[in-house]
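A protein chain is absent from this complex, but the other protein chains hold their places.
To keep things simple, chains are lettered A and B as they appear, and every chain counts its residues starting from 1.
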Amino acid sequence: MAHRKKNRNVGIIGVGQTKHSSHREDVNQPEMIHEAVRAALDDSGLKLEDIDCIVHGNMELFEMVFMPDLWHVLGTGAYGKSQFRITTGGTVGATLSCAADNLVASGMYDVVLAIGFEKLQEGHTTGGITNMADPLWFRNLQTGALTGSTAYNIIREFGEERAKKASMLYRVIMDKHAMLNPYAHRAFGLEFDQMDDLIKNSPKLVGDLKLIEMCSQSDGACAVIYASEEKAKKLSQNPVWVRDHVTVHREETFCIFGYDEKYPVTMTHTEAAKRLFERNGITDPVEYFDVFEMYDPASWWAVDWLRDFFLLEGDEHLKLVENREIMIDGKIPINPSGGVIASNPIGATALLRVAEAALQVRGDAGAHQIPREVKHALASGFGGTMWTVLTMLEKELNW
Amino acid sequence: MAEYFGVKVEDIFNTMQERFRPEGAQGVDASFGYDITGEGKWKLTVKDGQMNIEETEDLSDCVVVTITDGETFVGVNIGKVDGMSAFSSGKFKAEGDLGALGKTAKMFRKYAPAKKEMSIRDYLIDMFGTVVERFKPEAAKGMDIKFAFDLGGEYGGQWTVIIKDDTCQVIEKIEGKPTIKLEFMDAKDYVDFSLGKIDAQSLLAAGRAAVQGEINLALKWGEFFEKYLDPMASGEKEQELLVLKKTISVGQRFATGPVMGKFLNALKDKKILGTKCPECGRIMLPAREICSECRVRFSEWVEVGPKGQVRYMDYVYYASPDPLTGETRDTPYGMISVLLDGCKGNDTFAHIVRNDQIDRIEFGWNEMAGTRVRPVWNEKRTGSIFDIKYFEIDE
Partner (left out) sequence: MMQEFDKNDCFTLNGKLALPYSYFAGRVGSTFITTIRDQKKIMGVRCDTCNKVFIPPRQTCERCFSDIRENWVDLENTGIVTNFTVVRYDDKHLPRKAPFVLALIKLDGADTPFVHILDGIEPEKVEVGMKVEAVFAKETTNTILDIDHFAPVTERVRVIEPSAPVAKQEKKELSKDERDQLERRKAMSHKVIITAALSGAATMKNQNPNVPYTPKEFAEEAAKCYKAGAAMVHVHAREESGMATHEHDKIKATHDAIKDKTPELIVNLSSAVGMGKTPEQRISQIIHVKPEMASLNTNTMNFSIVERKTGKIFLDYVFENTFTMLQDFGRAMEENGVKPEIECYDMGGLDNTLIIMKQGFFTFPINFNFVWGVAGGQSFRPDAFIAMKNALPPNANYTTCGVGTDEFPCITLSCMLGGHMRVGLEDNIRTPKGDLAKGSFELVEWAVRIAEIFGREPATPDEAREIMGIVKR
């Protein structure tokens, strides 16, 4: 598949987010969104009238609000403007980014504001997710986004001790990153020497997936402003260029747990990574990228997916974790923001990956800025029954 | 000098300098007089973003003189007395330029009474000391509960709150078998939790707290007791923030279509039918018209099972709501992926396993077979997923 961008280049010129937290009784939905929108406008130095179009999204059924885009106008600023609503499950934030990028690249709009939000405290996450499954069949069985299957896989392949340690090590590293990010929801101050204790004592959710390893349930919002190359150069000192993005979906059934290697199903992470790297001429992604903001719903999945996204083999992904190469000062820092395990307002989560990646490229991430130059960034989104979005950001317009 | 609301009139004037906001005094060049009955007279002079306060009898060159009593003056300053009503009722008078008086409001930050520090231990004593007065007997009618608190760390201790016969009692130890036991590794976490500074889930996730016993009752604490109010919180009452709690419930109607329809109808006859992809050969369960991997229509119906082997089971500890009722499901339960006889690869069939057999299930992979299971059919079958009650071990 050919390079996607045909018409014009697109740059990210503004990023805003709320402090993510377990509950925000002090604001209603549009008010919370407004905080992120205001922050993005302030970050970019733009005024509302500079925005041509707004794309707005979150998870369906999570807050039990119908047409939230309509009554969120008070917070989004869409009054009298074009607005699109996007809702693609867990990937929604990433799809918001893709949509905003497409709307600008196509020439339809010059400046587009993408807004993702969630107030998970207002709804029931798992209850909402069960509704994505076939109502005649799987809805009645489904456990939401929780499954212990990945843990089971890794344990089966690498043995219980190594697997559990890798997962918990990843978890503690994310917490160390979250401690550096003032916007992060959960930052416990975990230490490496607590790992054994946590492996033993953290309550179990499903199989070997423990509460501490699962992403948080957060209230929060994120807003990102995209502009055409011409406008971006005019309006911003340091636009971050959206080089490419790719989306791979798969069917909605859950028939993937046969564990028979002779009959593989489409693994969307690997598929997305292959397509993206191939058409952009990237042969060694671990070398090429300076940071990866990964949608990591749980530490088990994160560890497993490193192999998928970076097209690694054998236990290379485990070694990246075990050697702490994924830490902020490592070879390939993963989620210096603390990632999804730290903050997960779902509709905003995947957009936050792009936003945080952009901040790293700009060098504006503050305390969690990677201590060396960031030129190439990768961000992922994940949702549904293994649906994947990957987005590439660049510092220079030189590809 | 007398104290009003725990504050002396002097305190207000003595702290003016530190509460002064030069940005609020821009362009002000005037003197303001305060005549506090029985307390004294003060003169505030503001010029060029600077201020001076002095106690003096001479208020002649003030643009406006505030005349009031000590109680009203302190009350208005610390927010205990509404300024407008004091003004309307004549308790608070101003002579001179009333407009100028308004300017003084912007010049100072609000007076905050000096606070005594409260230690973690002080908090614990206060929290458990006020449990009885915060108890709501009408909410706990007929309850017989012992809440035990085991708080660790330097300042920790043990308490039991006993609810019985619509009364409440607190003892400073844990004895007998409590209905619920709350354990906090560090008492400070309990204090922060009670003050709303940290949420329970975070503490549980980090292994800093644990709950034993009837967890559902633990969640009812908030119904049985009024919220603990931080005595250190400012005099202003924390705003009441409304949370509306509802359950949305709508009827739905689903059309099966011919393929799902045939699959469900077959269940009535205790048959499990799958559809086969002509290209990759996979058997789709439940039956589907199109193989999404190969993007072709199925070629034939195939009867499979009904027995098979477990390839994977999700051991679910987490209670989620049943979307059909909104009620929380019982845990734990086991959700299995069964490879029915006649299927191969990933063509698994999802269902649940008999609850008392969860711990005996072994998963299979590649050539290694998992636990053999068979469906247990419902007597009355309607063409739904519940025509199979569950799978059980085929012994």
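One rule holds in what follows: a residue touches a chain if its C-beta (ideal position, glycine included) is under 8 Å from a C-beta of that chain, and two chains touch if they have at least 3 such contacts.
A quick note: this is a predicted structure, and the numbers were derived from the prediction, not measured.
Across B:262, B:307, B:354 or B:374, the single residue that touches the chain missing here is B:262. The chain omitted from view is touched by exactly one of A:119, A:245 or A:307, namely A:119.
Taking the complete complex into account, A:128 is the one of A:128, A:239 or A:333 that touches the chain left out. The chain not shown here touches chain B at positions 239-259, 261-262, 264-265, 297-301, 321-327, 383-384.
Mapped onto chain A, contacts with the missing chain fall at residues 23-28, 30-31, 34, 48, 61, 63-64, 73-75, 77, 79-80, 119, 121-124, 127-128, 131, 135-136.
Simple rule for what comes next: only the chains that are shown with their structure count from here on.
Separation between the centroids of chain A and chain B, computed from CA atoms only, is 25 Å. Per the touch definition, chain A reaches chain B in the complex via residues 22-23, 25-26, 64, 124, 126-127, 130-131, 134-144, 146-149, 152, 156, 186, 188, 190, 197-198, 201-207, 211-212, 214, 216-217, 250-251, 253-266.
Interface residues of chain B facing chain A in the complex, by the touch rule stated above, are 199, 201-202, 204-207, 241, 243, 246, 248, 252, 254, 256, 260, 264, 282, 284-286, 288, 292-293, 311-318, 320-321, 323-324, 326, 335, 337, 339, 344-348, 350-352, 363-366, 384-386.
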